[in-house]
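Below: the structure, in structure tokens.
One protein chain is absent from this view; the other protein chains keep their places.
Chain naming follows the written order as A and B, and within any one chain the residues start at number 1.
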Amino acid sequence: MNLTLRIWRQKGPEDKGRMVTYPVDDVSPDMSFLEMLDVLNERLILAGEDPVAFDHDCREGICGMCGLMINGDAHGPQRGTTACQLHMRQFTDGETIDIEPWRASAFPVVKDLVVNRSAFDKIIAAGGYITAPTGSAPEAHSTPVAKANADAAFESAACIGCGACVAACPNGSGMLFTAAKLTQLSLLPQGQPERYTRVIGMVDAHDEAGFGGCTNAGECTPACPKGIPLNTIGRLNRDYLAATAKGAGNTPGS
Amino acid sequence: MELFTEGDPIADTKAPAGPVEKRWETRRFEAKLVNPANRRKLTVIVVGTGLAGGSAAATLAEQGYHVKSYCYQDSPRRAHSIAAQGGINAAKNYRNDGDSVHRLFYDTVKGGDFRSRESNVHRLAEVSVNIIDQCVAQGVPFAREYGGLLDTRSFGGAQVQRTFYARGQTGQQLLLGAYQALERQIGLGNVEMNARHEMLELVVIDGKARGIVVRDLVTGEISTEMADAVVLASGGYGNVFYLSTNAKGCNVTATWRAHRKGAYFANPCYTQIHPTCIPVSGDHQSKLTLMSESLRNDGRVWVPKTKGDDRSPKDIGEDERDYYLERIYPSFGNLVPRDIASRAAKNVCDEGRGVGPTKLGVYLDFADAIDRLGRKAIEAKYGNLFEMYERITGEDPYEVPMRIYPAVHYTMGGLWVDYDLQSTIPGLFVIGEANFSDHGANRLGASALMQGLADGYFVLPTTIANYLASGPLDTVDASHPAAVEARTDVEDRIQRLLAVNGDRTVDSFHRELGQIMWEHCGMERSEAGLRKAIGEIRDLREQFWQRVKVSGTGEELNQSLEKAGRVADFFELAELMCIDALHREESCGGHFRAEHQTPDGEAQRDDDRFAYVAAWEFTATGEPSVLHKEDLKFEYVHPTQRSYK
Partner (left out) sequence: MAVTGILLALFLIAHMLGNLKVFTGETSFDHYAHWLRDIGKPLLPGVWFLWILRAVLVVAVVAHIVSATVLARRARAARPVRYAHRKKINGSYAARTMRWGGVIILLFVIYHLLDLTTGTLNPVGNESKPYGNVVADFAPERWYVTLFYTLAIVTVGFHLRHGAFSAFRSLGQQTPRGERTARTAALIFAVLLCAGYLVVPFAVLTGLVS
């Protein structure tokens, strides 16, 4: 396959950046999307040009490090698939492919297609945990968890923190990410003591980081490689309303 | 020139004497403690944020130490522990099926082919039960039964159901548990987190590990970070093979730099090769993807009986197929352990009977299982794996048999540590896959997660206190001559890499190194092959320093520079791996020497000559390393020959 790539190039955070066109020839349909970029980069390096910087690590769809806007779709056209697991057979010979970084003020561009997603870490640090210092845990079987709750908690816990939800959201909101973690923890008995301080802490951290507000537009779930369901946001809203009613924001530790 | 010299034997002096089941308790009691008020004044550096590093950093911070944590990824949540699929072992005996700490200990020593230390393995088994409690308390969504209690399943190398799991994403869920505990400490200001930072040198002052030199991968800034102790939790070195199931960024640099500064490297040749990975599809391949071992429960492995049979699998009749695992190992069949299944696949492919475009693959066929159980049942069990396979290969495994081939997956070797997980450099502790300690020559499934968390949550926080309590250490800062030297070394090395400006990319060298290693130091090793490999690696390393082309500068995000530094260290490690494999004239676990096999082709251990840990001391680049032997004594589990026929 021969392709034309239009890639966002930006030297650093201060650079204005622009789309640059690169032809790539002899692409095998068995290549992953990132391997296709590897081919381009090898060529650029040998030509003395700066290779395209992009984030990636596990290349098996679980670490959440990769994230590219491909033709306007977060992680590309195939649903439930990260960019690293997307293969070139999803494209046709002669196609022009636009590749852009995630766009959000909470995810500033570091270089080319690499963005800084540390805002997600801050949301977790603001309450996305259960306080259980090492050694303090009771016997694992002392608290049974209904299977349905455990399964639903798992479904939300499958989030890989890639940021596709933010990238796809017309509001640049990180609500699906926040709601996924909240849902996991609020479905488990272990998560109850901190349930309301957690939701206030995480939502505040979300807003402070500069993410947009959620308008239930529903663009995030189709873009999510792990299919985190939209209704997790309802659970977040419910907990948030309950928490504000209780005045949990004033509770020490929130 | 000699490849190595032999030095004095080495011994673990930290494990207390006495009955194996009392040793950890004794050690905990004997270890010195640090007064809570003094902990804040002590700084510990933790490199890596996987299961071992993440859990250690969080726990040390909870205890009150000042922790500085480093990872090369953009967030501590992305460490490669996240990719572990199967599960985590623990001797809870919830199934009442005869499991116990002693049985887990026994299985692990035996599974390691009698090349691990009994004291360490027993402690691992003891601590395993606390890990499950800890993770459940953190909200890890383990699979549960309808009664609300934890579900377990069986896994390779064990006859009891002791593996706890969270669908096929156990590693992810455990890591996120540790990550959340770590983030909590970051939020509280107890941990200073430095993501996108790579450790490039260890600072050793007066014989003690006192800091590291790191590069900020975004700005390229080099800085020297000082501490009272350094913990390496930087994972394994499977990427020396270029193609492996490791993440692209996994590297040996942190441990290799420590090795060069005096930490012994133990058993580097012990490599685990996983039998069920998706085969290489072409030269562009950058990474191999594991397909869960559980597939072998229902899939049948076969190749055509005749060489070079290019027909589609559908056209190959039942009588023209060779279900070779069932033929050679009638009692275990398709469920033989990883090392045996891997080698058998290699043998049939070497005979020219491999399948697929590259002829390096064997079929894993579900047709019989689909006939027997129905497509629905297979979908329920393996649906997500089948989808993943189709996404990568474009073939529908419900219609066409899967193609699989072995791939490098885990490295049992690593920096030598004593019972306290301290390396031969005082103050340098090594945990998780980065050390060599618990798996001997072969790791059992679902034991890597167990070891990472055991080290990080429970073992290290106890043993490091003993070291810190023996202080206070002299006050030193980054202006100490040894620290300045380490920093200068790093800067010089970067400049050297940038200055070559040759005509080959880093990846092309890495790929070639990987081919040499896979060919000669992979599933089967021989003296002639290893000698050849050592020569080739040395030549290639020289070429690398003359012809590599790294674009850009050191003062920016420069991924090709990052790779170049890692590959340069892989070259040195690769040579040591081959030397270790060459010197170990026996077959054990993941190390199979062609010269040492039973008449029917099975691994032949030599306990009289090789029941020891090979700990290598670095001398100088290009100079022979010194071998120190740690004899292994088996008081509780007596070595036997493994047989799966």
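Worth a mention:
Definition applied: a contact is a pair of C-beta atoms (placed from the backbone, for glycine too) under 8 Å apart; a residue touches a chain by one contact, two chains touch by 3 or more.
Source: prediction; values computed, not measured.
One chain is not displayed; in the complete assembly it touches the shown chains A.
Among A:P23, A:P138, A:P189 or A:G218, only A:G218 touches the chain that is left out of the view.
Touching the missing chain, out of A:T4, A:S105 or A:Q192, is residue A:S105. In the full complex, chain A contacts the hidden chain through residues 6, 8, 17, 19, 69, 71-73, 98, 100, 103-106, 168, 170-173, 210-213, 215-219, 222-223, 229-235, 237-238, 241.
The rule is short, and it goes like this: only the chains that are shown with their structure count from here on.
The centroid of the Cα atoms in chain A and the matching centroid in chain B are 27 Å apart.
Those residues of chain A that touch chain B in the shared complex are 11-12, 28-32, 34-36, 38-39, 41-42, 44-46, 48-51, 53, 55-65, 78, 81, 85, 87, 89, 110-111, 114, 116-118, 120-121, 124-126, 128-141, 143-147, 150-151, 153-154, 157-158, 160-161, 184-185, 188, 190-191.
Residue ranges of chain B in contact with chain A, taken from their complex: 55, 58-59, 62, 73-78, 80, 82-83, 92, 94, 130, 132-139, 141-150, 166-167, 169, 172-173, 176, 179-181, 183-184, 186-187, 193, 195, 218, 245, 247-249, 281-282, 284-287, 289-290, 388, 391-394, 457-458, 461, 503, 505, 507-508, 549-552, 556-557, 559-560.
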